[in-house]
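Omission of a single protein chain aside, the complex is shown with its protein chains in their original locations.
We call the chains A and B, going by the order they appear; numbering starts again at 1 in every chain.
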Amino acid sequence: MGETPMSRMGETPMSRTGETPVSRWIRWSKFMANEEAILKDLTGRFAFLEGKGRVARARRIFVEVPAEKWAEVFDYAVTQAGFTILCTITGLDLGESFGAIYHLSKVEGEVLNLQVNIPKAKPELQTIIGYFPAAELYERELVDLLGVQILGLPPGHRYPLPDDFPQGLYPLRKDFKAEMLDAPSPERQAK
Amino acid sequence: MHWSSILWALFQILIFPGLLFLVALALAAEFVDRKLYARLQNRLGPPWFQPLADLIKLLAKQEVVPDLADKFMFVVTPMFALTAAVTASFYIPIWSHQALCSFPGDVIVVLYLLTIPTITFFLGGWYSRSVYSMIGAARSIMQLFAYEIPLFLAILAPALLAGTWSLSGMSLFYAHRPLLSLLNLLGLAIALVALLGKLERVPFDAPEAETEIVAGSFTEYSGRLLALFRLAIDVEMVVGASLLAAVFLPFGMDFGPVAGFGLYLAKILAVISMLSLMRTLFARLRLDQMINFCWQIAAPLAFVQLMADLVAKGTIARGVMIP
Partner (left out) sequence: MGKNPEPRGVRVAIGPQHPALKEPESFSVLLAGEKILESGVRLGYNHRGIEKACEERTYVQDLYLIERICGICSHSHSTAFISAVEEIAGLEIPRRAKYLRMLIGELERVHSHLLWLGVAGHEVGFDTLLMYTWRDREVVMDLLAALTGNRVNYGVNTMGGVRRDVSEDQKKQVLTAVDILEERTKYYIGVATQETTLIQRLSGVGKLNHEDAIHLGAVGPTARASSVKRDVRKDDPYLAYDEIPFNVVTSDHNDIYGRAVVRCLELMESYNMIRFIIANMPEGPIAVKAPRKVPAGEAISRYEAPRGEDVHYVRANGSEKPERVKVRAPTLANVQVVSHMLKDGYLADLPIVVAAIDPCFSCTDRMIAVAGDMAAINMGGTAFPGCADAGSKARATWEQVRQHGIEFYRRRGVDFARLNETFTAGGR
């Protein structure tokens, strides 16, 4: 059988109940809705992505994009490659740098995870609310919890931290300790 | 005037059939309403003394007057509400054809006295100066203009036919011509619906819609003042039910006080049950939907009732139909 999508998933073919030829065809076509082709399309168009991407399993593609080229790749993925659903944005503290993973999905179910790393010294990202208005809250999470600057984000309520949360403390950073909240901050002393 | 007649008048006003009796009846009515509502919803419902317990609890609680509120109006309006509702009951015949007080034109007075509680809801809410209260107050007064016309038409139509503006006179007229009161069934239905609006109950409870504006006009009220308002609404329910019973169901008032009184209780029980049933069956209408309903459906139907009564009056006058 060789490298079938099924064996790639670590799944063993077994007798399935309640399956019609049509539903079997739909299921198989889904497995074969080739993630490799999507990845090849991306690397073909953007040579710098060579070796940066991998297919984790059926419908799961992870790609690491250099920060300076990120806007280009993102625009292509959303407007031309058909990844029209934004699942969420995950912020990461990678020690030397911050990471942001944009989880994009096709209507058919393939998920493209575009990771971009930005230096801690200059943690700036462009906003994507032009593509996805719903991204506003995800981006505010990056701002509040990791201290990433989002360029182009309109002013608004902070989310998700309370308004009187101490400045300069970012809970999802690895060096954050809950005890830091007890340290007297200028704001609290003013109270 | 002899002192004993003054005492007798005081007894009538304060104890029976005045204030105390009315309060007891109102609490009983609230219990019936709540119990029935609960049973229809598959719930257990409160024990019989719950309304009284609630009243006592509220009376014992501290009352808070908001800083921004107009103190005088805030305190005075609940008293006006209760007074007006109780006063209205004096003109309604209960178990005989003769009400406690009666004069030609008292039906108009009763209708206006029953309007006063709604006005006090408006004033009390407005002078609370809280956003929710003011929205509730505005809704109360808008709703008043919607249900008042159908209610007045529905109650004045039978009066036109009876040829008297006195409730006692009307009840005497219809008691001797029971068939004619069948003509007013449409009016009864309209009055019932309008009464729902007057009492601000589902489906017409937009003025105190809990999920939108907390408690509307009553948001800032607490303690004794809230107790007075709640009591006023309960009394209004009993008086409204009595009014409907006197105008539309004037049977059995000649059987003497005891049987008459029993029948009276049965009649207002029936009206209150209808009110509870409607509360169970419907969702809350939005204010604009409520006003549309009152003006587009209830008011024209009330006009139909009015025309029917006028035609009937004409035929009786010409001797075509002798009831």
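In this text, contacts are C-beta pairs under 8 Å (C-beta built on N, C-alpha and C of every residue); 3 or more make two chains touch, one makes a residue touch a chain.
On a predicted model such as this, the values are computed, not experimentally measured, just so you know.
Novice: Could you tell me which of B:A209, B:V238, B:I268 or B:A299 touches the chain that is not displayed?
Specialist: B:A209
Novice: Looking at B:A189, B:L263 or B:L287, which residue reaches the missing chain?
Specialist: Here the residue in touch with the unshown chain is B:L287.
Novice: Residue by residue, what part of chain A touches the chain that was omitted?
Specialist: Touch with the absent chain occurs at residues 10-11, 14, 16-19, 23, 27, 30, 56-57, 59-60, 62, 84-88, 90-93, 101, 103, 105, 107-109, 111, 113, 132-134, 136-138, 141, 145, 157-162, 165, 171-172, 176, 178-179, 181-182, 188.
Novice: List the chain B residues touching the unshown chain?
Specialist: Counting only chain B, the missing chain is touched by 40-43, 131-132, 134-135, 202-203, 205-206, 209-214, 280-289.
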